[in-house]
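One protein chain is absent from this view; the other protein chains keep their places.
Up next, subunit A:
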Amino acid sequence: MDECQSAIPAHDGDLHVVAAAHHIVKALGTTKNLSDDLRKILIDLDAHLSLITSNIDSKGGKGFVEVEERLKRVERKIVIWESDRIMIWDSGPKEASDYLEAVDEVQTLIDSLRGLSMNENQKQKELLHRASSLLQMAMSRLEEELIHMLVKHKQQSEPTYIPSPSSQRNVVYNESVVSLDNESVKEALSKNSCTDECGEYIVDLVPEHVIPDIKSIAKVMFASDYGQEFCEAFIGVRKEALEQHFDILENGKLSIEDLLKMEWCSLSTEMNKWTWSMKIIVGVYLMSEKRLCDQVLGKFGSVNSFCFLEIAKTTILCLLNFGEAIAMGPQEPEKLLRLLDMYETLADLVIDIDALFSEDGGSFVRLEFHKLLEGLADSVKAAFNAFGVAVSSNGSLYPFPGGGVHPLSKYVMNYISMFPEYCSTLNLLLEDQHSDVASLVSEPQCGPTASLSTSCPMACHLRSITSSLESNLHKKSKLHKDEALQHIFLMNNLHYMVQKVKGSELRPFFGDEWIRKHNAKFQQHEMNYERVTWSSVVLLLKDDNPGSSSLSKSAFKEKCKGFSVAFEEVYKNQTSWCIPDPQLREDLRISTSLKVVHAYRTFLGRNPAHVDDKCIKHTVEDVEKLLLDLFEGSPRSLRNSRRMMKT
C-alpha cells in the first residue's frame, strides 16, 4: 500500500473551513432545479467533506462513524438481494432504481475513501475493503441482471414481420441447357425478387422500454470500471441471438467441399437462401444491432464499434464464406440468374456494410465484402460467357420432330427475357466486353444513331446471343432431309423469337428494326416453304396449251391423278408437322389455300365437261378442308379421311 504524507487537515481553523464548506454544499444540494451531473458532484463533495470531518473528529482511528453507517445501510440494500432468487428488474422499477442508487452510493463512498490519502489508518482501509467487496457483489449481480434482461427480451423480438423465405422465394430454375422440355420454364424463371421493402428495415431487437434499463446498468458498470464485464456479457448474448436468427433463416452449415460437390438443384436452393439471408442479416439484423449498440453504448466511444464488430463478425464471415465458395465454383450457364441475384444483393448492401464497419477494426470485413463483390462480378461474366457458348454449341444428332419450336429456343428466349430485370447490373458488368460484341452484332442498332436501350452493352449481348441461337437453329434445320420442313422449322423458331421479344421486356433492347428484320426472315421461310411444297403441285394443274378451251378427258384424268397423288403425299407428310402458334398456322393455311385451292378450282372450272366423281378424287371443298389438317402435329392417312368424308 502506498505510504503517503497525510493531507488531512489537523488544525481547528481547517476544521472550520471544512465545516463551512460542508454546510454550503448541503444547502446547495437542497436546490430544486439542479442538473443530474451537478447534483452528483454535490453528493460526492458532501460525502468527501463528511469523511474529512469524521477523520478529523477521530484522530484515534475510531472515527468514520458516518461513513460506516452509510456503508452499513447500502450493504443491507445490496446483500438482501443475494439471498433472493427473484431478479431485481423483474421485481419492479422501484426496486431497480433503489438498487442502482445503492450502487451509486457504494461507488461514492469508495471514491471518497480513495480520495483520502492512506495513512496507517486501519479503519479507513477496512472500510474501503468492505466497500470494494460490496461493489464487486453488486457488479456481479448487475451482470446477471443484464444477461437475464437481454436473454428474456430477445425472445420477444422474433421477426414476425419477415415473410418466411419459402413463401417469398420463387420457384427455382433448375434446368440446364441440356435437359429442357416443358412450357413451365417461364414461371420457373421469375427473378428472385425478395421484397425490396426489407431493405432498410430496422427492428427493435430488444423492446424499446428495456433500453433505459440496459443503459442504466451500462452506466454504473462503466463508472465502476466494470466495462469489460459489461461488454463480454452484452456481446455474448447479442452474438448468440444473431446466430440464432441466422439459423432460423435455414442456412445449412455447409463446408466449401460440400458446396463444390453439390447438385445444381440443391445448390440453387442454397444460393437463394443465401441471397435472402444476406439481405435480412445485413439489412435488418445488423442495422438493428448497430442501432442497439448505438443506443446502449453510444456514450462510450470506441467500445461501441468494438462490441458491434464482435457481435457481427462471425455471422458476416460465414455468409461471405458461402459467397466465396460459389464464386470459386465452375460457372455453368444455369447459375447466371442466381449469381446475378447474389451480386445484386451484395451491391445493394455495399453502402450499409461500409457504414456498419466504418471503423478501423471493421476494415477487414469491408475488404472481404468488396473482394467477394468483385469475385461474384467475375463469376457473372464467366457464367454469361458460358451461356453464350452453350447456346452456340448446343448440338443435336436428330432432327426435331415436326419442325416445331425447339426447346433450345424456348430455353434461351425465356432465360434472356429475365435479363432486363438485371439490366443495370449486366450493363455494368458487360461494359468491358462490350466493344467486342458490339462489332460482332452488326445490327444497325449498335451504330451511333441507335437509341440508348438498343445500344447498351446488355442489348448488344442479347442480340449476340440470339444471333448465336439463329445460327445454331440453321445447323439444326439441316438435320431435316425435307427442305420444306427445314423452312417450317426455321419459320417456327424465328417466329417464336420475334413473339418473345415483342411480348416481353426484351422489346426495347432489340428495337423495331430487329423485329422488322426478323419478321421478314420468318416470312421468307414461310414463302420458301410454299414454294418448295406447293409450286410443283400447282404446276401439275397448269394448262399445257393455253390456246385450247379444255383438255381431253384422258389428259384431264392424268392431271387429276397426278394432283391427287402429289396432294396426298403432302398431306401424309405435313399433317405430322407442327406449327404450334395458332395464328401462324392459320396464316399459312390461308395463303396455302389461296394458292392451291384457287389453282384447283380454276383447273376444274376450265374443264366442266369432265367433272364427275370417278376421276376427281377430291372436290375443291375436300381440298379446302383437308388443308386444315396440316401442321397439327398428328400424322393422318388420307385414305381414312377420304372414307370418312364419303360416308
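By our rule, a residue touches a chain if its C-beta (ideal position, glycine included) is under 8 Å from a C-beta of that chain, and two chains touch if they have at least 3 such contacts; residues count from 1.
In this text, contacts and distances are computed from a predicted model.
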| item | value |
| --- | --- |
| "R3H domain-containing protein", "TBC1 domain family member 19 isoform X1", "Chromosome transmission fidelity protein 18 homolog" or "AP-2 complex subunit mu-B-like" - which is the UniProt name of the missing chain | "R3H domain-containing protein" |
| Option from A:Arg291, A:Lys313 or A:Arg366 whose C-beta touches the chain left out | A:Lys313 |
| Given A:Arg76, A:His129, A:Lys299 or A:Arg516, the one touching the chain that is not displayed | A:His129 |
| Residue touching the undisplayed chain, where the options are A:Glu270, A:Glu368 or A:Glu470 | A:Glu368 |
| Identified contact with the non-displayed chain, of A:Lys32, A:Arg85 or A:His209 | A:Arg85 |
| Positions on subunit A where the hidden chain makes contact | 1-2, 82-83, 85, 118, 125, 128-129, 132-137, 139-140, 144, 147-148, 150-152, 225-226, 228-229, 231-233, 235-240, 243, 252-258, 260, 313-314, 317-318, 321, 324, 328, 364, 368, 371 |
